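Got a structure here, written out as structure tokens. Questions coming.
One protein chain is absent from this view; the other protein chains keep their places.
Let's look at subunit A:
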Amino acid sequence: KVGSVAVEDQPDVSAVLSAYNQQGDPTMYEEYYSGLKHFIECSLDCHRAELSQLFYPLFVHMYLELVYNQHENEAKSFFEKFHGDQECYYQDDLRVLSSLTKKEHMKGNETMLDFRTSKFVLRISRDSYQLLKRHLQEKQNNQIWNIVQEHLYIDIFDGMPRSKQQIDAMVGSLAGEAKREANKSKVFFGLLKEPEIEVPLDDEDEEGENEEGKPKKKKPKKDSIGSKSKKQDPNAPPQNRIPLPELKDSDKLDKIMNMKETTKRVRLGPDCLPSICFYTFLNAYQGLTAVDVTDDVTDDSSLIAGGFADSTVRVWSVTPKKLRSVKQAADLSLIDKESDDVLERIMDEKTASELKILYGHSGPVYGASFSPDRNYLLSSSEDGTVRLWSLQTFTCLVGYKGHNYPVWDTQFSPYGYYFVSGGHDRVARLWATDHYQPLRIFAGHLADVNCTRFHPNSNYVATGSADRTVRLWDVLNGNCVRIFTGHKGPIHSLTFSPNGRFLATGATDGRVLLWDIGHGLMVGELKGHTDTVCSLRFSRDGEILASGSMDNTVRLWDAVKAFEDLETDDFTTATGHINLPENSQELLLGTYMTKSTPVVHLHFTRRNLVLAAGAYSP
């Protein structure tokens, strides 16, 4: 049995590590492992796939135990003998493991420490588990049984054992799969109700979704998300679940414009693909590290921000309208505040230019995000800060310090005011622009948080991490409500569908995975890219999913078809068994190649034109 350890108040690394006290004779480890291997290979076909899941965590834990107890030679030979048996998608981890040969190495490696302290989750059917237990509890295999109890969490389910294919789809993350109960809590994935706005009666007056039309004009009701009389969507969060900023007049005008644009929107589908307008950054010499594109008031989007490795953020205007900054205080006091075009007059014509450069960061800028009202720009950098820039004066307003390590991504909430950032310290933080400290800390990932996105209703945040899981967090109380495993590489892109029900994720393994948030299941897999998928976006009505990758292509997928016919019967939700159809080819609507330009960002304008951006890197 493991000796008891006095745990001190401060999290002490050595206390954690000493759980690896000597469990057995080091020279026998190879025998134990071989014995287990032999047993599993001789077991029935139906159980073999499930039991094979044990190999990897056992291998790692036994190896780390040998290293910790300073049996270097045994550790090396153990590694040599068995590392080739592991699944191919664990190769990266094994490479890192091979460099840990001494006890001292372990202390510095946070990811390995986390791996050890968190239990690796395996999902095995009851039959297979009984088989395993019986075998391991025999005298000579007690050793492995101890390790299993200590470091693995076996989530047992009743039912048919899973096939290799089903298992392969779900495994791959650093902590095994997700426990069933991790994905059971209720998630309000519906959208918030649109506020009612009086649409001014002009000639192009068509009804958007939730408005009070001018009286006495009968408008055709659209059969969509809701008029005033419809009852609350049971899946939508209550309006005041989290405090949201109220609409200002300028926001209302935006919404009206939005609705007008919506009517002019092109309906996309397999026979009507969007046009793609690509913005190429030239002469960036691999220095382009972040891009964001914003919607403008009229027509198509008008500002592009690029974050660069030279610590600058550059903002371009891509319409003929140039960027102007507000006049100095002295001049502002001279203008007539009552005039109609006061918003034009406060702008200083002499500062008009197409490009504005924002200086302030002291490290490469890895994340950029425009605010929905286009007044602010956020940028996150390797220097550990997130900076808020004003797009009216083009100067920096606030620096939010909290992560002390590179911040890989940041995003404004769809309603403004809140923003989320995720970085190397393995947490994501929720901030509000008027608080200098974070409001929520989302801790739980085992490795860097690469990507953070808000749900369209602003009540949830999704984070994708280098530990190959995607987690969904509740903004209200910081709890992790969903864990999605299945990717075989660090996740670099995330996007929610416009109806809030689905999540698409892309990782370095080149696959795009589709998840149903309500049920917590994987519902689709899109294979096709050959390199990291670094940008994803759904079209405005959710019919098309666009994915951009480091393999210099943009691919369009049929989202409507991918999400229809979901099997969501009780068996599936209870056990998480999925049978993914191999339909990537049918869902692929088009592949568009660029000339040596990885596609870093994708954006659908209100009229469903695709804007893509990347830096030319021959």
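In this section, contacts are C-beta pairs under 8 Å (C-beta built on N, C-alpha and C of every residue); 3 or more make two chains touch, one makes a residue touch a chain; residues count from 1.
As a working rule, contacts and distances are computed from a predicted model.
Participant: Leaving aside the chains you can see, what is the UniProt protein name of the one that's missing? Options: "Sodium/hydrogen exchanger", "Transcription initiation factor TFIID subunit 9B isoform X2", "Integrator complex subunit 11" or "Dynein light chain roadblock".
Facilitator: In UniProt, the chain excluded from the picture bears the name "Transcription initiation factor TFIID subunit 9B isoform X2".
Participant: Among A:478, A:498 or A:590, single out the residue that touches the unshown chain.
Facilitator: Answer from the full complex: A:478 touches the omitted chain.
Participant: For a quick check of understanding: of A:27, A:185, A:239 or A:328, which residue touches the chain that isn't displayed?
Facilitator: A:328
Participant: Looking at the whole complex, which of A:268, A:427 or A:503 touches the chain that is not displayed?
Facilitator: Here the residue in touch with the unshown chain is A:427.
Participant: Check each of A:197, A:266 or A:439 against the chain that is not shown and name the one that touches it.
Facilitator: A:439
Participant: What residues on subunit A make contact with the chain left out of this view?
Facilitator: Its contact residues with the unshown chain are 11, 13, 16, 92, 95, 98-99, 104, 108, 110, 113-114, 117-118, 242-246, 285-286, 326-333, 350-351, 358-360, 375, 388, 390, 392-393, 395-399, 404-405, 417, 424-427, 432-436, 438-444, 446, 475-479, 617-618.
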